[in-house]
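Excluded from the complex is one protein chain; the other protein chains are retained at their positions.
Chain IDs A, B, C, D and E follow the sequence of writing; residue 1 opens each chain.
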Amino acid sequence: MPHSAFTFDDLQRYAPSVAEPDDFDEFWRATLTEAAAVPVLVDVRPEPTDLRLLDSWDVTFAGFGGDPVRAWYTRPAGVREPLPALVEYAGYGRGRGLPHERLTWPVAGYAHLLMDNRGQAGQHGAGDTPDPHGAPGGPSPATWGILDPRTYHYRRLITDAVRAVEAVRALPGVEGDRVSVVGNSQGGGLALAVAGLVDDLSAVLTTAPFLCDMRRAVALTDLAPYGEIARYLAVHREAEEAVWRTLSYVDAVSFARRATAPAQFGVGQRDTVCPPRTAFAAYNHYGAANGRPVPPERQMHVYPFNGHEGGEAVHVRRQLCWLDSVLQTVRASVM
Amino acid sequence: MPHSAFTFDDLQRYAPSVAEPDDFDEFWRATLTEAAAVPVLVDVRPEPTDLRLLDSWDVTFAGFGGDPVRAWYTRPAGVREPLPALVEYAGYGRGRGLPHERLTWPVAGYAHLLMDNRGQAGQHGAGDTPDPHGAPGGPSPATWGILDPRTYHYRRLITDAVRAVEAVRALPGVEGDRVSVVGNSQGGGLALAVAGLVDDLSAVLTTAPFLCDMRRAVALTDLAPYGEIARYLAVHREAEEAVWRTLSYVDAVSFARRATAPAQFGVGQRDTVCPPRTAFAAYNHYGAANGRPVPPERQMHVYPFNGHEGGEAVHVRRQLCWLDSVLQTVRASVM
Amino acid sequence: MPHSAFTFDDLQRYAPSVAEPDDFDEFWRATLTEAAAVPVLVDVRPEPTDLRLLDSWDVTFAGFGGDPVRAWYTRPAGVREPLPALVEYAGYGRGRGLPHERLTWPVAGYAHLLMDNRGQAGQHGAGDTPDPHGAPGGPSPATWGILDPRTYHYRRLITDAVRAVEAVRALPGVEGDRVSVVGNSQGGGLALAVAGLVDDLSAVLTTAPFLCDMRRAVALTDLAPYGEIARYLAVHREAEEAVWRTLSYVDAVSFARRATAPAQFGVGQRDTVCPPRTAFAAYNHYGAANGRPVPPERQMHVYPFNGHEGGEAVHVRRQLCWLDSVLQTVRASVM
Amino acid sequence: MPHSAFTFDDLQRYAPSVAEPDDFDEFWRATLTEAAAVPVLVDVRPEPTDLRLLDSWDVTFAGFGGDPVRAWYTRPAGVREPLPALVEYAGYGRGRGLPHERLTWPVAGYAHLLMDNRGQAGQHGAGDTPDPHGAPGGPSPATWGILDPRTYHYRRLITDAVRAVEAVRALPGVEGDRVSVVGNSQGGGLALAVAGLVDDLSAVLTTAPFLCDMRRAVALTDLAPYGEIARYLAVHREAEEAVWRTLSYVDAVSFARRATAPAQFGVGQRDTVCPPRTAFAAYNHYGAANGRPVPPERQMHVYPFNGHEGGEAVHVRRQLCWLDSVLQTVRASVM
Amino acid sequence: MPHSAFTFDDLQRYAPSVAEPDDFDEFWRATLTEAAAVPVLVDVRPEPTDLRLLDSWDVTFAGFGGDPVRAWYTRPAGVREPLPALVEYAGYGRGRGLPHERLTWPVAGYAHLLMDNRGQAGQHGAGDTPDPHGAPGGPSPATWGILDPRTYHYRRLITDAVRAVEAVRALPGVEGDRVSVVGNSQGGGLALAVAGLVDDLSAVLTTAPFLCDMRRAVALTDLAPYGEIARYLAVHREAEEAVWRTLSYVDAVSFARRATAPAQFGVGQRDTVCPPRTAFAAYNHYGAANGRPVPPERQMHVYPFNGHEGGEAVHVRRQLCWLDSVLQTVRASVM
Partner (left out) sequence: MPHSAFTFDDLQRYAPSVAEPDDFDEFWRATLTEAAAVPVLVDVRPEPTDLRLLDSWDVTFAGFGGDPVRAWYTRPAGVREPLPALVEYAGYGRGRGLPHERLTWPVAGYAHLLMDNRGQAGQHGAGDTPDPHGAPGGPSPATWGILDPRTYHYRRLITDAVRAVEAVRALPGVEGDRVSVVGNSQGGGLALAVAGLVDDLSAVLTTAPFLCDMRRAVALTDLAPYGEIARYLAVHREAEEAVWRTLSYVDAVSFARRATAPAQFGVGQRDTVCPPRTAFAAYNHYGAANGRPVPPERQMHVYPFNGHEGGEAVHVRRQLCWLDSVLQTVRASVM
């Protein structure tokens, strides 16, 4: 059913107060400090692809807890000069797949790092990184260790995502001051999380983001991954407060409030997986608590007849144009 | 669609050759030996239930890797004398739940131990035992660590199930020579596995068993949990041989072949979750390779109009009667 | 879709005016008087169950029109002393099943009578009581004889439910002044109806009740049994007023208004079978028109992530505790 | 899924041996004799319809047990001369509806009697005839009283159907020696039943017939009404033999074997409600045991891409042509 | 889900402002003038039907662009005198079918013309008229040529519908001053369109009309045909403004505003194909801009428990009565 009582006007005004624990910043500072204690690059080796215009490498970097996290690094073949870089995060239930699956950004001329999602691959896409931790919680990745923010899967995944930015900066041929992040769905949520944790990104591109306004989202949809959390609560009725507390440490609205980089959002107005209002919660709060006098640039594209797939190729084109213009501004301001 | 080309006659004749690795026995001997190195009982404490006729205890025992595994131990209130015992295994996506959920066996007069399923609770039922391991494989419990038999979730779960038998024997008030196992669906598969690994059980009650004739089952149904394995293979196309190899170490048909205890089976002929022929594969091979001159007693009840729910209360009544008569025989032969 | 425009606050305030015919009390007084004209117990015979801790009897009592209605009577084995009793009503499409199916209450120490639903068994559960009446109306039990309150199936079923209380009081070993009623779904609606028709019950336990605020419920859901009434009206468009009139004689909100006993409610907030607001309609009006100066005790437990299954084992535990405390108060006040 | 292992060739050869009780003929002789003890016409009154070309009457006739059964009698307006007549039986869950709903046959020039289905109306179509009997069995019409052939709903409905033929012959303006029967789905099954019980019909038109080869049909489909019988057996597992015995008294294959009138069949090859092979079972046995030297004329039209709706208007046209030609033969042979 | 936040009171007040282009009248004047340039009747030949009470003819008339459009013309057999006529329009995905499919109106005594839908037949019903045009737009009839009002399929279909009125007036035996239009779903939308384009109709009967308040309807439902437009916009995101512009030329609310004939509406309140509010949009605006001092008579029948099927036979009876009374008024005023 496409219709909702929530209109486009409602979306534009939707800026809910999302619970934020007092030690939110300290929690993440400590987590990232611990992760930063080991060198980020573990292994980098060339990967053949039969694509003449691109070169690819199989990268392993140290993520949360020093766990080895895999990624594909791809860039225009034979180009030696430093390039602006883009770190991409994959959707829920997917991993990095094969190196020839996501060509848009390297073909556009960027150095591109596609991070594997630990433990998730095998439902919708392939991957190579396990999540070697275990803690009380439900059987789906979105519920692994959900009873405590310290053991929650997304603490590890968000840390990996931050480390991926550090990894790409450690790779040869990257302009370290022109690194951006991009993702769709869970990848879009991770991009927002990184935007709130890394303060010198050049740009953030997020579409149909997961992880936003999560307590509300769990109430709005039955579909995975939010629905997996609701399912867990339907079984573990006593766990509700613990779950809300855990989620308050990973809500992308709280990360978005702290963000400083220009951001471009895309949303399908009929999205029933990640309800559009929850993306607007992040958008409307974006940069509001970043401590800077001027708010970051942000733009939102809404696709009224689309669901979770959003704007697809139309939006990709808009991403290419927008990022190009943002980076030229960056370059100008850096020079 | 209830109808299948597979008739009742076909079921009765279905005795496929299931792949069995050369080191099957050695694999399990080594695994169980390692598990046996630590004392089995970790903690036993009374659990209030508001049920006047029963007493319950919250039991923690050392399972695979010494991991703490929870269970409920329940028996007729105030009865001091040793009782025959029944170890029950829960279905996929469930745990031990609350201690007042499964009353049939203690009300019938048995000492009853209900084992938690590590890591699975939260989808269909509650539980308290995490699975603190991680290895390459898919995101669902049925695919955790599936690329290698040593890392597969069912290696750990089957070991827990064997250890549960040892745990109940270590508890006070149990007749150690009259211990039986019972389970439905995954619980039925675990009961068969234990039947093949523990050679002095009094009886085995298994309904709609999972884990049987798995390679065929993955080809026959899209529904979880078999369908989750198929889904993983649809994404990780390169993993097929590794998965078949792993499954060959946990197939309940191979365990059933080694079983020595009398067994009662129940199957719904319209079961689309655990196809009935796969239960017959275990039934028709039951005890065939246990090295004894006389095959164990076995019986099969088929419910032609039922699916995975099988015979429900009708079958429970048959279980009560059958177990009672088997145990009297046991008692007689022991005396 | 879990979300509804109806929030928890809306539920707490929802106290609609439900149509009540002028002769409501007279209708039921006459109906029950007529039923009371024959002795209630028709037959009581022991029923074997293989459960050592319990004794069961197959009871036949005279229901509406003197029709024989079956029930299971179960209590702790060998206990001679009078016990507090609980009458349980089964859900729609079910009957009393087998005597070993519902063990919680007798295991908790109560004398327990489980009433068969006339004519309904065979869809979700088994039973043994036909409904030997026929009148214009639709083909489903919820629509049998629905064109006139005198011929409506629920006139007969509610009368049976009241007679079941009389039957349990006529059985040996029951404390007649400590009889309570319990039920889920249709059973919960019957419990409320009995609460409004029998003024000396000790307690009422109702979960996910059917029969409440029925005209609204028919507008809110397509699922059976409400949806069967809507389906009938979609075919018999001329019958609408007759149907609303008939339902006004069996609406559990009107019964709840007359109730005097303490009551405990349980509701799943995502229930799409019996919409939660209709349970709140009964709860918010509970005892409001019972003619007594002090309203009866009542409590409501809401399970926000659950549907029609509600709180399951968690709620059962709450029921056990609450009934125990209520009965101790009853005992105290009786003494 | 349209495809079945059962091909068109298989259909043409499908002539299963359907169980027939020894007292089949005696059962029906006694049943019909008892019904014939009261005068068939109870009431006939004109019914306005706003259709200028037709006249309609609301007819009440005495069916099984003398119960009043309603019907619509419709014929070309103002025509006094006797006309060939057609008795039509409605589908499952339907009744006679309104008198302007089925116009084809009276517009073609026939006297047309449309019988109400006792107790069924209200699910798919409207009606006015209750089924004032009650006996052990399931809650759906197809399961009412199913434990005994004497109490089964279809004993009553088939008797009504035979009485409808007697009723139309008692009405003015009908050529008593040119009466035919027609029906679709359950109506088609009733037409076959009447064909086996009334030996001087002029023609039988049956499409997508229910009631044929019932034990097989219950195994082949989950859809109502066969699926309702399977559902009952899934709940009342002990009832299987009683149900098969009851069905053997109403199987339309046994009636078809006894039939003498010419018959035209229509079947959709993708019918999942009444599997096409079960119609072929009746067709291939049609007239085989009617004790006459020459088998009756029969024809079958198969619609390969259609389901339960079959040939619709295309088949209606074929029915009109075929009946016209058959009746001209009848007229010729009568003259 | 039957319930909607939109109540019956909301429906009665719902009179949205529907976009209407400045050249709406000119667009249709030019379109119809061009169509009128060729003689309307192309071919009329008798069609046998085996129905004794009716005569049928296969009619071909010149529709949009002079394209040959087929229709069935049916009337009481042998009646020479002029009769009031009714032009009927079929639903989406259907054509005229076979001549014996729609008997109500001729049996009631009317001359009846049933127009084929160009290009649509083959999904739900049969037909014989192709739509020999092609233009940019989507692959479903509701989207053919949708990027421009001049190329849109409904420009052609509405023109055909107007021409059908002219055709029936050109046929022998028709009272030219007593011609009415009737249709359900798309047919109901066409009836409203004709009501706004032809100013001397006697009556308009429309049920569950498509084409009303289309921009809103596309937002309210996913079901075809509105859902096919939404689907097109989900793929061709750039086409939104062009599509809204095109639809503004064919919205039946704008036609209804211009209508002068008495009108009867029927709506199922649970209609999810053509949302009931969109029918009320046409009803509440009906005749509001027809330039006459007294608004035309109109009535609305709402069926609260029905979906797109609406009132079915009950409503047909109301249509028969209402049209009869309206035509008698017409006759009186003409005389």
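Things to note:
Definition applied: contacts are C-beta pairs under 8 Å (C-beta built on N, C-alpha and C of every residue); 3 or more make two chains touch, one makes a residue touch a chain.
Just so we're clear, the structure is a prediction, and the values are computed from it rather than from any experiment.
For the chain excluded from display, the touched partners among the shown chains of the whole complex are A, B, D, E.
Although one chain is not drawn, the whole complex shows that of E:Pro16, E:Pro82, E:Pro130 or E:Gly173 it is E:Pro130 that touches it. Set against the missing chain, the residues E:Gln120, E:Thr159 or E:Asn290 yield one that touches it, E:Gln120. Here the missing chain is touched by one residue of D:Tyr92, D:Phe255 or D:Tyr303, and it is D:Tyr303.
Across the entire complex, the residue among A:Thr104, A:Thr272 or A:Thr329 in touch with the chain not shown is A:Thr104.
Residues of subunit D in touch with the missing chain: 1-3, 5, 303-307, 311, 314. Taking the complete complex into account, residues 93, 119-126, 128, 130-141, 143, 231-232, 235-236 of subunit E touch the chain not shown.
The chain not shown here touches subunit B at positions 1, 5, 219-222, 230-231, 233-234, 237-238, 240.
The criterion applied here is as follows: only the chains that are shown with their structure count from here on.
Among the remaining chains, those touching subunit B and also subunit E are A, C, D.
Annotation: the subunit D:subunit E pair of sequence copies touches via predominantly the same residues, more than half of the used numbers being shared. For the pair subunit A and subunit C, the distance between C-alpha centroids works out to 51 Å. Residues of subunit C in contact with at least two other chains: 1, 5, 126, 231, 314. Chain contacts in this assembly follow no simple pattern; the graph is neither a line, a ring, a star nor complete. Chain pairs recorded as touching, per the definition above, are A-B, A-C, A-E, B-C, B-D, C-D, C-E, D-E.
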